[in-house]
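Take this structure first; my questions come after.
Heads up, one of the protein chains got dropped from this complex, but the rest are sitting where they should.
Moving on to subunit A:
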Amino acid sequence: MHVLLIEDDDLVATGIQAGLADYDAVVDPVMTLADARAALRTFSSDVVVLDLGLPDGDGLNLLAEWRAAGVNVPVLVLTARDRISDRVTGLQGGADDYLLKPFDLDELAARLQALVRRVAGRSRALIEHGSLRFDPLARRLTLDECEISLPRRELMLLEVFLQAPGSVLTADQLKDRLYGMNDEVESNALNVHIHFLRRKLGSGVIETVRGLGYRLGDPAAIDAGQRNE
C-alpha cells in the first residue's frame, strides 16, 4: 500500500511513516499543497492522508480541486478541528474519512486499510484467493491453513495483486506501490520479487500479460504451485 502523506509537521510525518511501516505501507511525506499536487500527478498512490492546516493553504481546497478534476483516490483527512460542522464540511468536500489529532497509529492503519478495501470493492478485511488467505492488518498469509512467511517486499507485492484481482498492473504501478518516491529501485528488483513469489506459491500465482504488465493468476493455479513444490 502506498500512502501519500500531506503533513507539514516533520515530527508527525516521521511518526506516521514509522508507524505505518509496521503494516508494510510505503509512506511518502510531502509538506506543502504544491508538492502534493506534483506527487499525485506523477505517482500512483493507494490512499492519501491529508492534514488541513498547511503552510501554503487549506488542505480542503486541494481536496476540492482533486475531486473537481476527477481524482478519486481515497482521502483520509487528518485534522485538529473537532467541531461536527468541520467534519461535515470535510466529508462533503470529498474526504472519505476523518481522523482527529491526536490519534492512535493502529486506528490510522485500520482506517487506511478500510479505505483501500472499499476501493477494491470488498467488505471483509480478510482477502481470500483460492486457498490463499491474507489478513492485511495482521500481515498474516496462510495457504491451506498453514502460515507462510514471506519477505516484506514480496508480501507487499502479493498484497497489491490481491487488492486488485483481475486488473492488469504495469511495472511502474507496481513499483510505485512497493517503493517510495525517493527510493532507488534496481531495474530488475520487480522481476526478482515476482520470480520468488512464483516459486513459493506456484508459477500461476502471477500471470504475465505480454506488453502490458502483470495480473493476479487464477485461484486454481495456486494449488498447482503447492503440489509442485
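What we mean here is this: a residue touches a chain if its C-beta (ideal position, glycine included) is under 8 Å from a C-beta of that chain, and two chains touch if they have at least 3 such contacts; residues count from 1.
Assume contacts and distances are computed from a predicted model.
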item: Chain excluded from display, named as in UniProt, from "Small redox-active disulfide protein 2", "CarboxypepD_reg-like domain-containing protein", "histidine kinase" or "Molybdopterin synthase sulfur carrier subunit"; value: "histidine kinase"
item: From A:Asp8, A:Asp24 or A:Glu207, residue that would touch the chain that is not displayed; value: A:Asp8
item: Contact footprint on subunit A, counting only the chain that is left out; value: 8-9, 11-12, 14-16, 18-19, 22, 31-32, 52-53, 55, 79-82, 86, 100-105
